[in-house]
Structure formats: C-alpha cells, structure tokens
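Omission of a single protein chain aside, the complex is shown with its protein chains in their original locations.
Up next is chain A:
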Amino acid sequence: MEGKRSNTKPSDLLKKIQEITRSIIEDICRGRSPSLYIDRFRNYCTDATGNCFCSLDLSIGKEVLALQRECHARRLDVLLRVLLIVQQLLQENRHGSKRDIYYMHPSVFQEQSVVDRAINDICILLHCSRHNLNVVSAGKGLVMGWLRFLEAGRKFDCINNLNTAHPVPVHVEEVKDIVSVAHYILVIEKESVFQRLANDQFCNRNRCIIITGRGYPDVPTRRFLRLLIEKLSLPAYCLVDCDPYGFDILTTYRFGSMQMAYDAQFLRVPEIRWLGVFPSDSEKYDLPQQCLLPLTAEDKSKIEAMLPRCYLQREVPHWRLELELLLQRGVKFEIEALSVHSLSFLSAEYIPSKIKGGVHI
C-alpha cells in the first residue's frame, strides 16, 4: 500500500533540474522575467460544509515566482541556491542535512525556515519527496521494543536491549528485513514519557514497539512509523498530552503537516488511533485539581483555530468532540499527571487497560 512516486531516481531528478535551468535561460533570453510555477497544496481547509477536496491531495492552484516583487526575487534567489546544492548532492551521490544547507549561505538564508520552504518548493517542482533530493534531517525520533531491522546493511537489534532507546533510522528507504513479534505500536508524544516506560521496563511485559518523535515528529520518524505499519500490519496507538499541542501533534501523525501537504500522502498515518490522554480522563482517573492547569489565552485561540479543520469533521468527528470538550472544560494536563497516584500507574495500569479494553478512538 505504500504510495511510491515515479521518476525519483537521481538521474531523473537531475534531468528535471536541467529543465528548470533551461526554462529560466529561455525566459531571460526572450527578455522575460524568469518564472517558476509552483503547485500549492493544503491538507485541510476550514470549509464547514465538508464539500472540499482536501482529502484528494490535489494541487489547489499555482503560485508564480517571478522577478516582479522583491519578496519573490528573494525567494527565487534562495530557491535556486538550494537547487544548485541539490544538483551537486545528487551528482555526487552524497547526502546533506537541511542544517548543512543553511550553513552554506547563512547570511542569505537568514533562518532555517527559509531553507525549509525552498526545499519544499523544490520537491513540488520536481514531484518528489525530500529524501529523494538527498536532503535529510538530523533525525530526532527514538524507537525501542520488539523490533529488528537492517538499515543500509547495519543491524538494529532492539530486541536484544528491549528497554533501550535507539535512534530512528534517517535513511528510511534503506530499511530492510524488518522482523517483529510485537502486537501493536505505541506512539508517544514526549521523550520523558518514553523514558518513563523504558525505566518501567514496559516492553518486558508488553509485546510492542514504542516510538517517539520528541514533540512534533520529523519526516524520518513519520516515514519509519508508516513503514512499520505497512510491513507489519500492526495497530498503532498514540499517547499525547491533553492540551492543544498534544492534539496538534496527534493530527500531524494522522494527517500530515500543512508545510509538507504536497507530500502528505506519503507521510500521514491514517491508521493511528488516539489512546489518550482525553479531557475526560481527569475525572475518570480522579486527578486532583493541582494537576490541572487552566488553558491560557494562547491555548484557547489555538484550539479555536484547529476546530474548523475540515478533516476533523470529515474523518475523526469523535476527536473533534474531545477537542471541543477540552475547550469547554478550560483545563489541560500532561500525561505525567497520571503518575499522581503512583509512579508506575501509566505503564502498569493506564496503557495496558486501555489497550486491552479497546478504550481508544
């Protein structure tokens, strides 16, 4: 089921880069401003009627980058600089990180997000994913549990040290020979909770694989999670804080991010289930008042901005209800708040009982 793009071999991409260069030269030789037409994508809109086409992964229009506005001239400058670097990486079959690229012209790029945007634009122009450009991110995800695999011939044997965190492989396309006896995959928002579970030797007593993206998940973590689900056909459960950021991270796993909407079909994990923690858990598990923090104004406006996202209404209306409830109750709490009763409550009671009882949405 893994969607694969065609024509993403380095030689194909180099040809496409040449086409772009040639079209720019043809433009300027005809006395026209060089123009790049970049498709625009979005993975959600705020159309309340639900009559939108966001689920189809179609381009919603084209943006023209030409030398008519200063901001476009600047973007064109950045984009072409990054394109030149990508051409060199592909020709020499080397890899570079987004950060490496940033440091090649820091004074021009000014900030990392400028480079990231250019990389996204290039992916759209070349119809490929970021890793096809030989551009990788540093990789911040962690994994542990009943799993063994090879990455570029290197063996990752997590089963040997069940409760030790391993970094998520950066070159996901080179991951092979995945072996697992796990029954499910647990996706954890935060490293602190991941380490709590490692400390409690959660995997000794539960046949599972645990992954964390350490906050908003990066591309390798999401691609790796997708690969595991596809290869092993395991259910995946996600545990996030009961606050707007936790919910947003949950939707990033499930639907992808807006910044990389063009690639959402290869990054999202539609199978993921929300295990907790739910706003209603505070009563269900009898959390004392001091564990509950009032929502700030910023929290509230973030929730209000998330509620109209079309995919919530269309695909996970029950998630949306929980989000509404969060806003109504006006309090948030972290996963760790469950430790108020006992340190091992999370690993010994909360997670196993939820999975066993099917208490996830």
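Here is the rule we use: contacts are C-beta pairs under 8 Å (C-beta built on N, C-alpha and C of every residue); 3 or more make two chains touch, one makes a residue touch a chain; residues count from 1.
Note that contacts and distances are computed from a predicted model.
Colleague: Can you pick, from "Type 2 DNA topoisomerase 6 subunit B-like", "Probable cytosolic iron-sulfur protein assembly protein 1", "Glutamyl-tRNA(Gln) amidotransferase subunit B, mitochondrial" or "Large ribosomal subunit protein mL46", the UniProt name of the chain not shown?
Modeller: "Type 2 DNA topoisomerase 6 subunit B-like"
Colleague: Using the document's definition of touch, tell me which of A:A138, A:M258 or A:L325 contacts the absent chain.
Modeller: Considering all chains, including the one not shown, the answer is A:M258.
Colleague: One chain isn't shown here. Among A:L80, A:V135, A:C158 or A:A236, which residue touches it?
Modeller: Within the whole complex, the residue contacting the unshown chain is A:L80.
Colleague: Since one chain isn't shown, list which residues of chain A touch it in the complete complex.
Modeller: Counting over the whole complex, chain A touches the hidden chain at residues 14, 17-18, 21-22, 24-29, 31-35, 40, 42, 45, 60-74, 76-77, 80-81, 83-84, 87-88, 91, 108, 258.
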